[in-house]
Structures are given as C-alpha cells and as structure tokens.
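One protein chain is absent from this view; the other protein chains keep their places.
Showing chain A:
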Amino acid sequence: MTSEPAHMNPARSFQGLILTLQRYWAEQGCVILQPYDMEVGAGTFHPATTLRALGPKSWRAAYVQPSRRPKDGRYGENPNRLQHYYQFQVILKPNPPNLQELYLGSLEAIGIDASVHDIRFVEDDWESPTLGAWGLGWECWCDGMEVSQFTYFQQVAGFECSPVAGELTYGLERLAMYLQGVESIYDLNFNGLEGVEKVTYGDVFLQAEQEYSRHNFEHADTEMLFRHFRDAEAACRRYLEAGEPKAGSNDSRHLMALPAYDQCIKASHMFNLLDARGVISVTERQSYILRVRELAKACGAAWLKTEGGGVAA
C-alpha cells in the first residue's frame, strides 16, 4: 500500500476502491473477469455467476458488473439512486470454510478497520424469481449501513447447487460514499485526484443518468421492446433446440448454452425496461417473470450438459 500513490487510496478514489478489491480477490486465486458485455440487472446475471454456479466444477471469479435498473432512475436528482451503477461480484465455488474471514479481509484491504467499525452479519435471504435462484446469507452491515450482500447459493435456474457457491456482492457506490464521507453519489471522487485533475462520479455519469431516465420512463420504444422480448424469447428457445445433443450421436454435450443464455439476459432487460415504462400490468408482470424464469431454467439445464457444466469432453 505504501508504494502506491495517494490517489489510488480506496478511501479517496472510486477506481482505487475497485482496483483494491480486484487485487485482493486476485490474491485469493480468483479469475478477474471484465464486465459482461450485455445489459444486466445485477452482477448475478453474468454467466460467470449464474451458469458457473451450476455443476460440479470448482470456480473462483471476481469482476465489476455495471448493473441497469431502469426503474431506479431519478433523473440525476436523488443523491442515492441510480439506474446504472456498479456491483463488485465475487463467486467462490465451493465456498471455502473461511469465506467470512476472507470477506472481512477485503473490508480491511479497503480501509475498514474492524477495531473501530461495527461489522455485523444480519439475516437476509436472497431470492431471484427471474433466475429461479435462492440462497441463504446476510446483508453485511458496517456501522448500521449495508455494504455487501453475502449469499450461499442453494439453487440456481431451478437446480440444486452441488457444490454450493458463496457469492459476495459489494454495492460500490454506497461503499465508496461511506469511505469518502460524501452525501451524494455524484460527489464521489472517481480518480482520487484533486483540483483541476479531479474527476467526480457526476462528471462521468450525471448526464447519462438524466438521459437514461428520460429514455427509461418516457421514450423507450415500447412496441420495439415488446417485439424484442418476444424475439429474444424465441431465439433462446431456438438456440437451445439447435444445441441439443443429436439423437444417436456419441457426443451428449449441449453446444449452444451460452448464446441461448444471452437471449435470456436480453429478455430480462427488455422486461425491466417495459416495467419502468409502466406498460406491464400487475397480473402480466408475474407472467413475464415466469417466462424469463423458464428461459433461465432451460439454459441452466443446457449448461449442465456442457463441459463447463461438468460433462467430460
């Protein structure tokens, strides 16, 4: 730490926080991935979590995932809410016995000193109806503030996790606000520099928040979104069908699980946008969630027939 310049300090720099977490989890043997190149609602949607959580193979990964929650947009006017924000996601499968200690180590690495901060694990069970997934765990509190979500995956895409993976999700903006002591996301120091060189979170994202809020709530082309939802749903089914092992072939592997899953992600995001536009009624809402879940389950089933899912080549 001492060799690093001050502007890399995770308590002063948003990117310093990200880099510190990446370095810490890299040291723990995680594959450091880059964000998935699709719009997702949470880091969990990244195939590196959803699909890799299934099957017997060991897996350790960490990555930043930009997450889109169209409904949470506030035109840049709310200091705590964004329609696009960053999650830092860690998955360790099977979970090591000392996962809690590793997690506490990561807090120490970013400057949260356990001798002055009150760190607590408060019951919070996680469930994703769209992914057909659930787990038990906690929200991790630091001085009364939730800074991470800690989950032992029990089921994903409707399948029992065997072995169980431990998943950690850090809400990066909120954590950074606490570390930097600022009251608005937009005041976060992004690059850790001062004076003219300082770049804030607002400099980077405020305009985007305003524009996307307009898009999400007022202008998003709902006819197109409905069409894209249907298209993605149909494409997902087609790719799953196309990738199925051929009858009579020696190869029992599924060959298209990942491209099919992309379409599931796409359908989910289309649904989130339509939901934000307020064009999905309460009763329809449930049926859309179910439709996405059916895709997720089918993709999970396909993944379990791939090498990544544990089938020998």
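The rule is short, and it goes like this: a residue touches a chain if its C-beta (ideal position, glycine included) is under 8 Å from a C-beta of that chain, and two chains touch if they have at least 3 such contacts; residues count from 1.
Just so we're on the same page, contacts and distances are computed from a predicted model.
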Protein name (UniProt record) of the chain left out of view, among "Ring-1,2-phenylacetyl-CoA epoxidase subunit PaaC", "Sugar ABC transporter permease", "Nickel import system ATP-binding protein NikD" or "Glycine--tRNA ligase beta subunit": "Glycine--tRNA ligase beta subunit"
Residue touching the undisplayed chain, where the options are A:Q34, A:S249 or A:S281: A:S281
Sole contact to the chain not displayed, among A:G43, A:G76 or A:G135: A:G135
Residue of A:A6, A:A26, A:A114 or A:M224 in touch with the missing chain, whole complex considered: A:A114
Touch residues of chain A, complete complex, unshown partner: 56, 80, 94-97, 100, 114-123, 125, 135-138, 142-145, 152, 154, 161-164, 166, 178, 183, 281-283
